[in-house]
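As you look at this complex, bear in mind that one protein chain is not there, while each of the others sits in place.
== subunit A ==
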């Protein structure tokens, strides 16, 4: 074997080791755990797929999945369209203070989600929150941001605010790789700014958009931090099984049902794989009409 052929596996080795240790091993362990049931009284017993049959008919788990699916369908398009709009605006070169704007949109991503959720929790406050106070002073009705009807929208707002900047940076970076010559050629052909955006920029952005979309699938279905934190101020609205991820956490750390928590996590992972695949498939089908 010559040196070059040996170099390949060597370069891949660090990744493979980490992948094995940090991804496959825990995954395998979770799968193993999910086949048992440990009780406070009576110890551990092998139960086969019982946990899975239980989870598939567990309303708390199914409602959690349904809720994050709804969240995904509503929040992600809004977030990505905003990110796209900002990226195109920045790239157009027409904005004043472009650097400041770019930083300003990105900064929320740098704010830890714990801090963000606390801050929004204060802003949403029904008594002393600024929106409520403003509404009261103008005698306008203020939606009950932390109530049953608005909670999902309030969460979507927090997540959007946090991640628009992050997605915008990805899209913006992709735009910067488009060769200037293409724009010049289009301009020579008489294309305006809108036409360039539609016919050159958007197609160039497709891979980056797919990437942000996939990140969003994973992020939405794993929704945890924001509901977990708002739970302290709206315990009657956000239950311990509000999202599937939160449910898995509750099972493990509140109910000490580690095995069932492993089952729920494993199923959640499966849902994410399926959802990602479905998204990819839909997008690819559109590409080749």
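Going forward, contacts are C-beta pairs under 8 Å (C-beta built on N, C-alpha and C of every residue); 3 or more make two chains touch, one makes a residue touch a chain; residues count from 1.
Here is the rule we go by: contacts and distances are computed from a predicted model.
**Student:** Can you pick, from "Type III-B CRISPR-associated protein Cas10/Cmr2", "Electron transfer flavoprotein subunit alpha/FixB family protein", "Sugar ABC transporter substrate-binding protein" or "Ferrous iron transport protein B", the UniProt protein name of the chain not displayed?
**Tutor:** In UniProt, the chain that is not shown appears as "Sugar ABC transporter substrate-binding protein".
**Student:** Of A:40, A:138 or A:188, which sits in contact with the chain we cannot see?
**Tutor:** Spelled out, the listed residue whose C-beta touches the missing chain is A:40.
**Student:** In the whole complex, not just what's shown, which of A:66, A:104, A:192 or A:255 touches the removed chain?
**Tutor:** Of the candidates A:66, A:104, A:192 or A:255, A:255 is in touch with the missing chain.
**Student:** Residues on subunit A that touch the omitted chain in the whole complex?
**Tutor:** 39-42, 121-122, 125-129, 232-236, 239-240, 250, 253-256
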